Structure formats: structure tokens, C-alpha cells
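Have a look at the structure below before the remarks.
The complex is shown incomplete by one protein chain, all other protein chains being positioned as in the whole.
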Amino acid sequence: MEYGVGMLGYGFMGKVHTLAYRSIPIYYDPAPLKVRLVGVATAHRDTVEKAVAAGYEFTTTDWRELLAREDIQIINCCTPNNLHREMLVEAIRAGKHIYCDKPLARTLAEAEEIVAAARQGGKKYQMAFQYRFLPATLRAKQMIQEGFVGQVFHFRACYLHAGYVDPKRPMSWRLDKEVSGGGVLLDLGSHIIDLVRHLLGEFAELCAMTETFIKERPSPTGMKPVEVDDYVAIQVKLRSGGTGIIESSRFATGSQDDLRFEIHGSKGALRFSLMDPNWLYAYSMADPDEPYGGTRGYRQIECVQRYPKPSVLPGPKLSVGWMRGHIHSLYDFLTHVADGSETSPSFEDGLAVQRIMERTYESARSRSWVAV
Amino acid sequence: MEYGVGMLGYGFMGKVHTLAYRSIPIYYDPAPLKVRLVGVATAHRDTVEKAVAAGYEFTTTDWRELLAREDIQIINCCTPNNLHREMLVEAIRAGKHIYCDKPLARTLAEAEEIVAAARQGGKKYQMAFQYRFLPATLRAKQMIQEGFVGQVFHFRACYLHAGYVDPKRPMSWRLDKEVSGGGVLLDLGSHIIDLVRHLLGEFAELCAMTETFIKERPSPTGMKPVEVDDYVAIQVKLRSGGTGIIESSRFATGSQDDLRFEIHGSKGALRFSLMDPNWLYAYSMADPDEPYGGTRGYRQIECVQRYPKPSVLPGPKLSVGWMRGHIHSLYDFLTHVADGSETSPSFEDGLAVQRIMERTYESARSRSWVAV
Amino acid sequence: MEYGVGMLGYGFMGKVHTLAYRSIPIYYDPAPLKVRLVGVATAHRDTVEKAVAAGYEFTTTDWRELLAREDIQIINCCTPNNLHREMLVEAIRAGKHIYCDKPLARTLAEAEEIVAAARQGGKKYQMAFQYRFLPATLRAKQMIQEGFVGQVFHFRACYLHAGYVDPKRPMSWRLDKEVSGGGVLLDLGSHIIDLVRHLLGEFAELCAMTETFIKERPSPTGMKPVEVDDYVAIQVKLRSGGTGIIESSRFATGSQDDLRFEIHGSKGALRFSLMDPNWLYAYSMADPDEPYGGTRGYRQIECVQRYPKPSVLPGPKLSVGWMRGHIHSLYDFLTHVADGSETSPSFEDGLAVQRIMERTYESARSRSWVAV
Partner (left out) sequence: MEYGVGMLGYGFMGKVHTLAYRSIPIYYDPAPLKVRLVGVATAHRDTVEKAVAAGYEFTTTDWRELLAREDIQIINCCTPNNLHREMLVEAIRAGKHIYCDKPLARTLAEAEEIVAAARQGGKKYQMAFQYRFLPATLRAKQMIQEGFVGQVFHFRACYLHAGYVDPKRPMSWRLDKEVSGGGVLLDLGSHIIDLVRHLLGEFAELCAMTETFIKERPSPTGMKPVEVDDYVAIQVKLRSGGTGIIESSRFATGSQDDLRFEIHGSKGALRFSLMDPNWLYAYSMADPDEPYGGTRGYRQIECVQRYPKPSVLPGPKLSVGWMRGHIHSLYDFLTHVADGSETSPSFEDGLAVQRIMERTYESARSRSWVAV
């Protein structure tokens, strides 16, 4: 059977997902299922030609048209956050499998509505938290599950870039609270919160602060106030007893695409940086530690392109870049579609992240600790 | 006009080139030209299905069939080295544009024959020396041309992996001199020699040593002698007066895909490593150097995905991996096909690298300095 | 004139200060003043011989004996925290110059008493916050003062080691609240708080959490409860409007002596790590940032041994280690003693750090934001 794909939105993320679809038949052998790029729903006329060049059979300005088609079984949701709730709920009701860019929604209430629908739907729903799907982060998860870290003492994690430092950068949908639902927390924070929760388990409580460094920005109709966060820092207590710090910023001068974590536990430590993505740094207390003659120290585990079979391309010793996580994330989703297994990160995971984000804003507003 | 592509060989490199073709319409806007994946010539029946899944219209076991077709204008040569001469000469005569995996041939004589044909052909011929096409190496070339390094004093460059350390790794075409024409020198050495020559100019003379650490390896018909080099080191004197060292090894325990260079000149220095590919490290003597208060030091220039327009995807701040160089290298070739401009690296460059490799073997054999 | 030195305490820190005294006449030319190692007050009989081997003329078990001597002008205070208040107040009253290991005291009240005395004293009083005195941190201060960073958006800073991970590590004075006044916050936290305040200015308010991972530890008289913190995290709002995070831990598995900071501002960024102490990493928004052709990126400023004159030894290009900061810190103190200039970090700085630490404990106890 061939699965038809309908793409909701064809901005940056729509193109990224499309590239992932086009890469999978070559990267994986066998591919999990056969895909046909059917249609793109886009409100922007200038993207129509690009979508066709990328292999789609048609484009439409009416996203419901994609849901109505019987030859589309899979919907990718790559629209701004304010459109997620309606599109996702309807796509679920239309019986589609869905792969959704993060965050799940603008608010906890919206996310709950989506998940309520999903619990009724019988198809596969997965979040594009693609940083779970780099060889190094997959390996980190595996090692934590195997007990490598032991009892987690504390961690620090962040996701930083510097894209908004320039005060002349104009307003855009990500800066418009009505459209985005929030600032850096929803944009980058959702990723690092998902990754921490994925690796270390549920949050018990948190205490956060947010900052907006540039209070207004130019728009075609003059200066407009910025109502979303440029920076967020969260103190976290995990249910496991561990504790730590999460930061996210679009004002981290000098950072490119800087997702990092460091975890310190009773048996070992792990460290990762997205700008050095080919390695997972792992420290084991089990290594011998004589005063003179030990071999204890961080090990730069060669993750490179080491995916489990049936990854074929590129070879295991070659370097990964940012796109690689997206390709494997979508591959993972298609595998669940093909074999009926449970998705992870599911929409339930998307909801859990949304809850943490909502609690983060509550804490920052109330300047107090908040239970998750 | 649509350009039809015929792929000679569908092993690892054939798949890599195919992935690059499939990625270009999304990575670049506009794409340099419209491509149609027409046919694959492969001797291996098990790759047929994969080629079709990747989008090719047909496969054949007769490579001449691709040359005969009028709807194929571009030939990608991804076969073992011993097939290059005949295929390339015939493809040139058939009036095809050609993108050829390195090295150009097994020997200098073969390479000269290919280039003699190419000088008669009127189409575009380009080598897949893709390490020229990472943002960091493109930037290095640009900076050297702008005079950043000044007079080159000396350099060190290497391309290392550890793929052949295991003595049980069996014989294969790369280890069979009849098929490959040589060992690590032709395999990895060709890349680093091209890059050094590209960045620093022509070689005047060289003095080399080669080693074969594992003298025989298993094959289906018993142990067979290994007649090719596992390791090569070359002392180089450049025509510019600079000097340096090139190394290549498939026995560099601990290395993954480790191409590095460091260049020290009168005005500055440059450093790059393929395992940390997002940055070019640059040191300028023009930076102030007071005993206390200067700012001199290596700068980690953020190359990341910073290609000149019209690169679209992924965004400029996202990390590159190994595939990215291949995609931009093929994009560059297609640009030359589309606009008629000169290719670089051309088959003449392939020939120049082949001459250096032949002189390297001569020097290692004669244990003496050899003019290039 | 020759200055006599009296050393209060001859544990680890007493030896470090002594080594610094012995190094200064060779590292600096000219040395700021001539020093004579006169006496050591130590309660431990086994250190007496070591002190004499190190060049002291006598040892005593009565610390007041040092204060009474007219040939001792300088007192180094290297005793456990609970002894600071009395010793410092009396040394001030005895008219001695004082160089004091951090923290100034156990509590804010004790620190205030010491500083009240110091305000009456006419001599030089300096804290051993020696991390201010590495070439890289001196350079960071200088660059911030010159405006390199611009408006500070946010920062992260930490001081981590893993020395207490082993639950069998017994009780010691640092773990005994009565003696130490607190845990990792007073031990390591005082250093990083001083450094952040030194570089970025006064704290406006903070919100902290502390953890004690191992609740009891062995002692000669059986298991004893640990009442001090193993880990602390502090969210900070600076008076300047910047914000950030400070962490300190003795449970950071995998860390050796890991003091780090990263500062992101409107004009640039700075980064430092004590385990890579020879460089200050600096990012300038003033560097050109064309999409293709810029040179923006972190610069690894070569600090190495670059002290202002009259440092002589080791040469400016040689690597520093941990001891080097202590030597320059003490040199700086002796310079102030010699020329009568203001000390920095002064006891007032020690008091400011003590206030921040006290507020940190208050915040952790009350689980709320606290004004500093």
C-alpha cells in the first residue's frame, strides 16, 4: 500500500518535513512504507511553485481539501501554533495519521482538546520533537535506561540561539502572542523540556523567570509591543528527587543552535551539545580511579551516524547535521504507522510538555514555586 | 528543459549522489535546473529495487544503454576505479555532462586518456571532491584568496579513518590493486591532496613513505596478499615556497572520518576538522597583540550552513553533516551545466591530483624526493 | 623594609599561600616588597615540621602569639570559617595587614562585625578570591569595562566538583555547619558569586534552591546528619537589568574543578572555563556578519600567562595552572600593602558575597524571591 501525504503549511518546517520524506527511501532499507507526496495546503501563493518542484501533485489554499481526500492517509502539521488546534482536531476526526511540529498548541487548554480528540482517534499521532532522534540522544536515553547515570543528582539543560538580539528585527508570528501562544519557551523551550522529560522523567514542581529584553519591535504599521518572552530560566524538581535547571533564549549572543544538556548522577554523568552532535560524552564512576593509574574521565562516545538497522546511508562513521534528526524522527513515525506500534513522542507527550510550559508561565507570573 | 540523469553504479556513492539530486530542489531556490532521475546501470541485481524506490525509471546491467539514450544528458560515474577510464571516455564521446566520483582513474596514464577526451568534449565535467563544498572550506578558500594567511610557511593536512584496523576485514575492491589502482592514497588521499592543492596551489616536489600494516587478508578463496597502502605520509614543497605534510590512513585507530588541515602563514593561520565541520578556525596577526589587552587568538568562524544564496534549507545557523558537502558539490555542478560556466574541480584537477598520487608512489618506491 | 608574615593555619590553604610567597620573588621583577616567612600558628603537631621545611622561623599553637609580634606585619588567615571572626577582628586591632581565605565568615552577622572592625583599621585587608587573578578573568573584567559585552542580557555561571559523591566520605569540618557555616555555597559558591558580582555588578534579587543528596555520613562516633547543602542553584536579577543563573555543587559527577561562566550581551559574549584556563572566549557583534564572508565567531583569546608587567616568569605563551591565580592574587595584595592603594577584592567585597549567600539560604528556606 502507498501512503499519501498531505502537508499543512509549506514554510520552513514544511520544507524540512518534505526533505525528510524524500530522503527516507534512500537512507533506510527497507523504507517502513511507500510514500506519495500528494498535496500541500498553503496560504502563500509564492510557495506553490516550490511545493510542486519538491514533488507534490497539487497545492490548495483550503486545508480541508487535504483532509477530505481519500488518497491522503498522513497529515503533517507545519502551520503556526494558532492553527494547530482546529487542524489537528479535524484531521483526527478525518481519520488521518498525524505528524505535528512542536509545540502541540498555544495553550494547555488547546492541547487538552487535541489530546481528547486523539484519544478517540484510532490512528498514529506523533510530535516532531526531533532532537530525541539523533544518534547521541538515542544513545543517552538507552544508557540512562540501562542505569548508567544511577540516581540523578542534578542537571543543566538549555536551548539557545541569538536570532532576536537585533532590535530592528521586526515583529513576526513567533513574536505575536495571539499566533504563537508564547515566546522562546514555546519555540525552543518546548524542545529542551521534552528532551529533559524524556531522559529524566516527570517534573514535580518548578520555579521560573522570564524576560523580554526588547519591549517593542517594528512592524509595517509602526512599533508594536512584544508580549512574549525572549528568555526563560526554570528551576526544576523532578519526581525522581533530582533537580536541575532549564534555560532557553533567543538572546544568547554567540549561540547558533545551541541545545545542550549535562546530567550528574550517582553512577555517572552524560553531556551533549547540538553544535558538536556526533558524540555523547559519558563519565562512569565504574571506571577505575586510582590516584595514579586510573582511566576515569569523560568518554567521547562515537555516535556519528550510528543508527540501528536498517539505516543504510550515510555510513556509520560519517558526521550528522541538523537535518539527520528530522529524517530519523519522521522515519520513526512512519514505522509506527506501518506496524501499528505506539508512537513516542506522542500527542500525550506534547500535552505533558504543554502543561510544563503553562506552569512555567504561571510561576514566572506569580514569582513562586508551582506544582506540575 | 529537463535534464535526465543516468547513474553508473548504485553502490554507496551512487546512493549518495541520488540523495543529493533529491535534496537539491528543496535546498536551493531556485534550483539550477530541473532534473529527472532516468536510469541506473548496475551489475548487482539486489540494487535494482532500491534504485527504483529511489525514483529511477529503469535499471539496466548494460551501462552503454544509458549513454545511448537521448533523454539522459548527465552521467554520474560511481563505479569502482578500474571502470572509470572506459566509461568516462565513452560518456564524453556520447556528449554527456559528467559528474565523477574520485579518483579520476587508477593511474596517471588512464587519467591522461580521460582528460584528452574531455578536452575534445564540449560538455561539463566535474570531480566529486565534495570537501571543497562545505561552508567552512569554501570560506577557507575565500579567505586565502583575500590574503588572510599571507605567505604560507607550512601546513599539515590529513585524512584518516580506522576502517581497516581489523585484520579479519576481508579483501574488497578497494584493497585489490587491479581494481582500485592503489590503497588509502587513492581512496582518502585523493581528497586531502585535492583540498591542499585547491587551497595552497601547485606542488613542486614531494617525498613520501607508504606502509601496509596487514600484509594479507581473508577472501572467499583463502588468504590473499594486500598490495596496496594502508598509510601514506608525504612531505611537500609547494611552488609558492611553502612546505608541509600530508598524511592519510585507514589505520588511524580512534578516527572516524577525520579530515583536517592547519595552515600557518605570515599574516594568519587557518584550521579545520571534518568531525567539527561547522566552524573554520582562523587566526589573524592583524588582531591587536599587546602584552595585556590584546584580542589575538583563533576565531571560531561560524560557518554552519552559511552558503551563498540561493541556499534555502536548512537555515544558516543549523549544523552541517557529511551529506551537506555532497549536496552543494552536485548543486555546483548543475549550476555549471545550467549556465555554461567552467567547472571546478574539473577533470583537469582530477588529473593534477592523479599526477601527485603517481609521484607519491614513485617517491615511496625510490625513497627519494620527486618533482611533481 | 622587610615584611614579616604570620600564617594562621597550615592546612591545604596555608601551604598554598606559602608557596605563593615563595614564588613571588621569582615570578615578579621587581617584587612588590620583601617578605620574610616568620611564623605559623597551627593546632596540628604534624604540620609543624612541614612549616619549618617551608621556611618559617617558628611555629606556635597560640595564634595570638603571631599577632603580638612586631616583626610580623602581614597575617594570612587560612583557618576554618568558624575561627575567622575572632582572628580577623583581633588581627585588625593588632594593626596587621590581612589576606584572608574565603569566605570572610560563617554568617552575615560575623562578616559585618569583621568589616566594622576593618573600617576602623588603617591597614590593607584583602580576600583570596583568586579566580579574579587569572589572565583570562583579568581580561574578562577589562573587556567588560571597555564595553565589549554591552547591555548584559543573561549569564550562566557555576562552580562544580564531584568530591562528595561518595556516601562513604566521612564528616569533616566543611560538612559541619557549626564550623563551616554552610555547605557548597560557602565553599565553592562564594568564589563564583564573587566572580559574577565582580564582572557584572550588584545583585538586585534572587531565588534559590539547595539540596543535600547524602543526608548522613560516617564519623568516628557513628553516622551523623549532614546539615549543609551539597548543591545550590540561584536565579539572579542584577541591578543592571540582566539576569542569570549561578550553580554550585560538590556532587557534579565528572567535574574536577569546574568553574565556568558565559555572559550574553547586546554587543558581545564571553565564556571561560577553569579546566581550560589559558583562553578567554569572546564573541563580538562588531565582527562582520555577511551571510557569506563574515568572520563572526567566538575568539579564543590567548591569555596564557599574559600578565601586565612586571611579571617575568613563566613566559607569556606558557600555560597557567590553578596555582597561578593564587600567586598573582597574593602579588596583588602585596602591591597594595607596598603602595597603599585600595585592595580589591576587599573585606567589603567579602561582606557583599556573604550577604548574597545569606539571602540565598533565606530564599531556599522560604521558597521565594528575596531582595539582596
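To keep things simple, chains are lettered A, B and C as they appear, and every chain counts its residues starting from 1.
Basically, a contact is a pair of C-beta atoms (placed from the backbone, for glycine too) under 8 Å apart; a residue touches a chain by one contact, two chains touch by 3 or more.
Here the structure is a predicted model, which is why all the values come from computation and not from measurement.
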Checked against the full complex, the residue among B:207, B:301, B:337 or B:372 that touches the missing chain is B:207
Which residue, C:43, C:68, C:116 or C:275, contacts the hidden chain when the whole complex is considered? C:275
Given the contact definition stated above, which residue among B:247, B:332 or B:348 touches the chain not shown here? B:247
Of C:29, C:71 or C:339, which residue touches the hidden chain? C:29
Hidden partner chain, residues of chain A it touches: 135, 138-139, 142, 279, 282, 287, 291-302, 306-309, 316
In the full complex, which bits of chain C touch the chain not displayed? Write them out. 12, 15-16, 18-19, 22-23, 25-27, 29, 31, 34, 50, 53-55, 161, 163, 256-257, 274-278, 302, 304-305, 312-315, 317-324
Contacts of chain B with the missing chain: which residues? 151, 153-154, 156, 158, 162, 165, 207, 209, 211, 213, 230-231, 233, 235, 237, 243-245, 247, 249, 251-255, 264-269, 271, 283, 285, 298, 367-369
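Here is the rule we go by: only the chains that are shown with their structure count from here on.
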Apart from chain B, the contact-linked chain sets are one piece
Any idea how many Å lie between the Cα centroids of chain B and chain C? 53
At what distance in angstrom does the C-alpha mean of chain C lie from that of chain A? 41
Centroid of chain A to centroid of chain B, CA atoms only: how many Å? 34
Can you list the chain A residues in contact with two or more other chains? none
